[in-house]
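Missing here is one protein chain; the remaining ones are kept as they sit in the complex.
For chain A:
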Amino acid sequence: MFNIIKTRIKEGIKTKKINIEDIKKDNIVIFNEELKNKLLNKSKNKNFINNISVRVVDSGSCNACLHEMSALTNPYYDMERFGFKFVAAPKHADILMVAGCVTRNMYSALLKTYENIPYPKFVVAIGDCAMNGGVFKDSYATLGGIEDKLPVDILIKGCPPEPIDILAGLLLAFGKSAK
């Protein structure tokens, strides 16, 4: 343990710097430009924008997207420095992140999660399958993607999207200043 702490003190963790001007927008699609206002209206308190809770539902992904999402909490990306955090219950959440196509078996669970998020709520689609089902869209076992089921606000493209893209997408959509 001592060794590790010594190395850490010497090297430090190179937390990735993000400049909002430099963000590459190729992989990010924002459908609703008014997100920031919508969020601010939720509470008169402007500090609220520094506390955004995210709920993740996997409705049929191959689990690569999940690996990338959980990477957001590691010291490299550390999304909590921007005020985003993952929460355990939809009642606590502001954002629903959906990964993967929508399978028949998961459809009602996905809807229930969405219904339980208090208004105003936002939907973020992660990965190429989430929007229209990708390669799985015609299968007997899926119902395509979430585009015709939930109002999608942000889409992060990629198979799987890289953590830096997910983070950049959130920052861009919610108009945050990057630190």
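Convention: a contact is a pair of C-beta atoms (placed from the backbone, for glycine too) under 8 Å apart; a residue touches a chain by one contact, two chains touch by 3 or more; residues count from 1.
Everything below uses one rule, namely that contacts and distances are computed from a predicted model.
Engineer: Pick, from "Formate dehydrogenase iron-sulfur subunit", "histidine kinase", "ABC-2 family transporter protein" or "NADH-quinone oxidoreductase subunit D", the protein name that UniProt gives for the chain of this complex that is not shown.
Structural biologist: "NADH-quinone oxidoreductase subunit D"
Engineer: Need a quick check: the contact residues on chain A for the chain that isn't drawn.
Structural biologist: Touching the chain left out of view, chain A contributes residues 1, 3-4, 7-8, 13, 56-71, 73-76, 86, 88-89, 100-101, 103-109, 113, 129, 135-136, 138-143, 159-160, 162.
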